[in-house]
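One chain of protein is taken out of this complex; the other chains stay put.
Order as written gives the chain letters A, B and C; numbering starts at 1 within each chain.
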Amino acid sequence: MYQIRTDLALETQEKMQEDHVELKGVRFLEQKIDKNLTISTVVIETENGAKAMGKPKGTYITIEALDMDEEDEDYHREISVQLAEVIKKLVPLKKEDVSVLVVGLGNREVTPDALGPRVADNLFITRHIIKEYGKYAFGEEKVNRISSIVPGVMAQTGMETQEIIRGVIKETKPDLIVAVDALAARSTKRLNRTIQVTDTGINPGSGVGNHRHGLNEKTLGVPVISIGIPTVVDAATIVNDTMYNLVTALTQSEAFSAIGSSLDKLEDAEKYELIRELLSPNLNTMFVTPKDIDESVKRLSFTISEGLNIAFGNGIMQGSHA
Amino acid sequence: MYQIRTDLALETQEKMQEDHVELKGVRFLEQKIDKNLTISTVVIETENGAKAMGKPKGTYITIEALDMDEEDEDYHREISVQLAEVIKKLVPLKKEDVSVLVVGLGNREVTPDALGPRVADNLFITRHIIKEYGKYAFGEEKVNRISSIVPGVMAQTGMETQEIIRGVIKETKPDLIVAVDALAARSTKRLNRTIQVTDTGINPGSGVGNHRHGLNEKTLGVPVISIGIPTVVDAATIVNDTMYNLVTALTQSEAFSAIGSSLDKLEDAEKYELIRELLSPNLNTMFVTPKDIDESVKRLSFTISEGLNIAFGNGIMQGSHA
Amino acid sequence: MYQIRTDLALETQEKMQEDHVELKGVRFLEQKIDKNLTISTVVIETENGAKAMGKPKGTYITIEALDMDEEDEDYHREISVQLAEVIKKLVPLKKEDVSVLVVGLGNREVTPDALGPRVADNLFITRHIIKEYGKYAFGEEKVNRISSIVPGVMAQTGMETQEIIRGVIKETKPDLIVAVDALAARSTKRLNRTIQVTDTGINPGSGVGNHRHGLNEKTLGVPVISIGIPTVVDAATIVNDTMYNLVTALTQSEAFSAIGSSLDKLEDAEKYELIRELLSPNLNTMFVTPKDIDESVKRLSFTISEGLNIAFGNGIMQGSHA
Partner (left out) sequence: MYQIRTDLALETQEKMQEDHVELKGVRFLEQKIDKNLTISTVVIETENGAKAMGKPKGTYITIEALDMDEEDEDYHREISVQLAEVIKKLVPLKKEDVSVLVVGLGNREVTPDALGPRVADNLFITRHIIKEYGKYAFGEEKVNRISSIVPGVMAQTGMETQEIIRGVIKETKPDLIVAVDALAARSTKRLNRTIQVTDTGINPGSGVGNHRHGLNEKTLGVPVISIGIPTVVDAATIVNDTMYNLVTALTQSEAFSAIGSSLDKLEDAEKYELIRELLSPNLNTMFVTPKDIDESVKRLSFTISEGLNIAFGNGIMQGSHA
């Protein structure tokens, strides 16, 4: 079957529907908060569902906010509050004081891949203060210990991210990992307007920087929540996808009925082959990104870090396991 | 006729050839320096030629270097030397000591548009030293006075670039303007591998940042050389273009002869309409750019500034008017 | 007499008091807003006063806010509001719609000198929108036209800042210039906690980057308000000053009465000579700056730009000429 590249479970699910593929073992729920804000939940429940979706079993929650990329401090706060709620829903911990390691994935030097490092820059870090002065340093009874690391990418470090994080976990023993990463979407209209939160961690092949190894409970021994915003569409995906639409349109168009009937006889695989031949090999190292991506990543990293600050800081955490 | 967006005269000329349009009033010359390096010259000689090309009369010289985007200091120097030769060919001045104002166009905060500002950062600036200490400060008889400015973009300044440059020219009276800008190409394979040098200045609608007003001899009263490197392809262009290729291929393909004969009857305008319908409106604010654009712009700005340093600095200038 | 380097009229005035110099032609007023915030006004009324102070005639208003350098968004807003009030007090214009050019002085690449460029980055720029769509674009009857420029420093541009600004003024004809610059103070305790606003413009020798030429009504033909925050103390000043204190203390100390009586006989000039001999010549290119200056400049530039946005934007301006 013709494959598209997307890190959003929501888009994979949509594609399945477009293609009239019946999905077993996958639940889908959409909740319209207001005219700007929609929260969708995809739950992959079975191994068959996972295989069909090309993504591991688990829960994928997507916050879509049409105005998220605009400059409006109050709205950002609103999204941060929603994000905090979603995180708390997925956090599988029942302890009083939680130790959380936030991992800012991606490459600080490549703008659309810099989301993770920039989120780490803005976090309210507490672990060292609590370790030094005790939790009463914050005048609260229950305080979560937040630490963070920006591991860099393999070309810079010579190490797999997994190796670095596994080492840091051995030494600092967090209860939970939160991995933040920039994602690739299928549709440009989702760029910088969508936050995906999952309890499945980071998986091979995902992210703008394309991780080779997973960061998940199986590989790290600790639960991993991952948070991502799509900041790019692979150039090959955008061309592939629009051309696929073209071929499909031709088969349905009345104006082009003659062509339609010919193309109709083509299998999906043949259509895909036809498209492939015309695609420049250069496109593999290219991505599509909005003109104002530098400014957007700066702003969105703040929305996410605030969401994490609200979710884990300020004792709000306890609310979730009352 | 179906229009593509490109700031490279070379690509417009290629497109004309593809479409079998006979170009009058346009001369073309290609010179293969070695297996890596090709220098092409497009001269638009008549108003008819200008109209057909959608670009003003003048000379457009393109340096294409396959390895230009790779890390190799020596090769970069080689390109800088070639660039200096090309600049000196186009510089219309015969005076002994030339006063040159280099204008670094574009937006420092948007990576693929930051080429101009970064070139300005690396220049060898001499005007203030010569003004203070005389030209013998450099122990040379002939020294060019180099100054530079990064005017910023209109959303940052509230002023047209033209207004700022015209003001600075009035006060500092340079003999020549060199405007450096990031360009949009039609083909991804030209990104970060091509330098275009022209004697026509900067024209409305060109550049990654899309200038609204021209910077040329007519508007500024001083000759303007412009130097650009394509760093993006408009997302609409890449999809348009690949889809156009698809439709064309279908009309020619034996395998799809039935479709071919149907599409063959379509006019270009109809093909274009067909494509337009399928294009997402979001694509208008998107561009396609290589994954390592941050690193590339850093390196390429150095290649250009060295070219300018060689062309105008170090008394090499005199060679050109011997 | 022993000279200290400071760009703050307030510190010059304090030094005069310490030295028991009677100041004629200089008025001083201190207003304690609350326990964190003090506003001081130095008015140099006569040429004699100007000579004694080493600063031109005019009004120098200083906002001192103890918490200004701390992270607290609300407090910042409070200072921005105060700053807007001070600016409106000094703005000598009575027209309905004012055209203001904000000049961000300093060097973007040298952290403690980057205040001006960063303030320019955060401004709400309106001139181009009003020029294109008319003032009703903002749904207001009275809208000020705000433009801004970051001219860079002479080593980067080869031009005096004065030349660039004079050119831009000729082309765009603003009613008022606001020049923002990082300053040098005498005392480290004022760094990042003090805003000086004056109606005298920028004068030779001032600023972290040490301007060679003035930007004031006389040289530009337009009124110039200048706004500055001290971000450095010259290393020579800090050593000079502390050593001067030492020598003074020795002359007064009971414990060192023997030394005291000897030093007492020394003239100020002799004391200064003594100090000079011990000062390393290296200190001339050094400055003293807080460890977190990068973070401070980022934050403070926001406080100032918000002050300007409040003062000139949002129609608040009209209140001042009611």
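Couple of notes before you dig in:
In the analysis below, a contact is a pair of C-beta atoms (placed from the backbone, for glycine too) under 8 Å apart; a residue touches a chain by one contact, two chains touch by 3 or more.
In this text the structure is predicted, and so the values were computed from the model without any measurement.
Put simply, the hidden chain is in touch with A, C once you look at the whole complex. Here one chain is not drawn; of A:Glu14, A:Glu45, A:Asp67 or A:Glu160, the residue touching it is A:Glu160.
Contact with the chain that does not appear here is found for just one residue of A:Glu14, A:Glu45 or A:Asp121, A:Asp121. Residues of chain C that touch the chain left out of view are 109-111, 113, 187-189, 191, 208, 233, 235, 238-239, 242-243, 245-247, 249-250, 256, 258-259, 261-263, 274-275, 277-280, 282-283, 285-295. Remark: the residues of chain A touching the chain excluded from display are 109, 120-121, 125-129, 145-152, 154-160, 163-164, 166-172.
Here is the rule we use: only the chains that are shown with their structure count from here on.
If you draw each protein chain as a dot and join the dots that touch, you get a simple line with two loose ends.
The distance from the centre of chain A to the centre of chain C, each centre being the mean of the chain's C-alpha atoms, comes to 46 Å. Measuring from the averaged C-alpha position of chain A to that of chain B gives a distance of 37 Å.
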